[in-house]
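Scroll down for the structure; my scribbles are underneath it.
Every protein chain except one is present and positioned as in the full complex.
Let's turn to chain A:
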C-alpha cells in the first residue's frame, strides 16, 4: 500500500489544460520533489493533493484512503506555503496552536468567553500548549513564540510555518517552494534542516520547487514536470545521468546540456566527430535526432585531428570550475564545457580548440524528445567501416 497514489489527474480551466494526466506513487516516508519551470502545473498538482482545488478527473489516495472528494481539513495533510501564510494577527505560539485547537476542541469550546466555561476545555488547551512548546523546542524557536509574524525575519517565519505544519502530525506533508523567499545562504542551511526534519518525522513529503539544486539535493526521488506532463520520476542520480526525455535533460544541470541536431546515417549510426554511436529503437536512415552531452563530459583540447573543431568564445572562472563557451567551426553552434581550473589552464578566448566527448556519456533523443539507446561503436568497427 503506497502512502500516496495519484491516478491520471487532469485539470483544465476552460480550454486551457494545466495537468494532462499525472500519475504518481509515493512510498511511506518518501521525499519526492516536484520540479519544473514556472507554469508547468506543479503547484496546481500540490493544491489538488491538498484539496484546495478539484481535479477535472483522476483520483487522490493516501494510505489506502480515497481523498478526492474530501475537504482539505479532513485529509490530514499539512502544507507549508511559499509566503508562509502565517496568521498576521496571532503570535507564533498561537499560529502553531491553531491546527490543534481546530482539531481537538469542539465548535462550542472554541467560542470566545463561553468556550472558556465549558468542561474539559482547560485540559485540552493545556495539552495543546505542551505540544506547541515541544514543537518549538525541536525547531529551536522557543524565543519567538510571543512574537507576531510581522516582527520576525523570513527565516524565522519559515520555521514557524514548518512548526505549524508539523505539530498536527499529518499523514502527508506538502511544501510549496518554502525556501524561495530566503536569501541564498539561509536557503542552503534550511535545505539541510528540512531533510533532517523529514528523516525524523518519517512523513511522506511532496516538495514543489523550481530550483533544481533543491530538488536534486533533498529528494529521494525527483519528478520532473514540463507543461502539464510528468516526464520522469526517478532518484536524483538517475534523473541527471539517465534522463528519459530531452526536456528533462535540458531542465536539469547547470550550465544547460549541449544539444546538436543531426541526421541518422547509414546503419542506424550517428556520428559526432570521429565517434560513432549505434542508435536503438525504430529510427531509420535520414531521421532527425538530437545529440546531447553534458558540459562536464566534454574536454577542450588544443586543436588536433580528434574531436570537433571549435573556437573558444569566452571563459567564466567560478573558483572550483571554469565554464568555457565555445562555438563549433562550420556548424556555428554554441557548445559549453565545464572544466577544472587545471584543465582550463592553457585556454584563452579566440583560441582554436578540439572538443572531445566521453562516448559513453553521449545521449541521443528522438525528434519528439524520447530518449533512444546509444551504444558507441568500437574504433575497430569504425575503421572497418571506413576501410
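The rule is short, and it goes like this: a residue touches a chain if its C-beta (ideal position, glycine included) is under 8 Å from a C-beta of that chain, and two chains touch if they have at least 3 such contacts; residues count from 1.
Everything that follows uses one rule, which is that contacts and distances are computed from a predicted model.
Undergrad: Out of "Sulfurtransferase", "Na(+)/H(+) antiporter subunit C", "Carbohydrate ABC transporter permease" or "Fe-S cluster assembly protein SufB", what name does the UniProt record list for the absent chain?
TA: The correct option from "Sulfurtransferase", "Na(+)/H(+) antiporter subunit C", "Carbohydrate ABC transporter permease" or "Fe-S cluster assembly protein SufB" is "Carbohydrate ABC transporter permease", the UniProt name of the unshown chain.
Undergrad: Quick one: say which of A:3, A:50 or A:190 touches the chain that got left out.
TA: Once the missing chain is taken into account, the touching residue is A:50.
Undergrad: Have a look at A:12, A:59 or A:82 and name the one touching the chain we're not showing.
TA: A:82
Undergrad: Which residue among A:102, A:130 or A:370 touches the omitted chain?
TA: Only one of A:102, A:130 or A:370 touches the chain omitted from view, namely A:102.
Undergrad: Just checking the interface: what residues of chain A touch the absent partner chain?
TA: 47, 50-52, 71-73, 77-79, 81-89, 98-99, 102-103, 164
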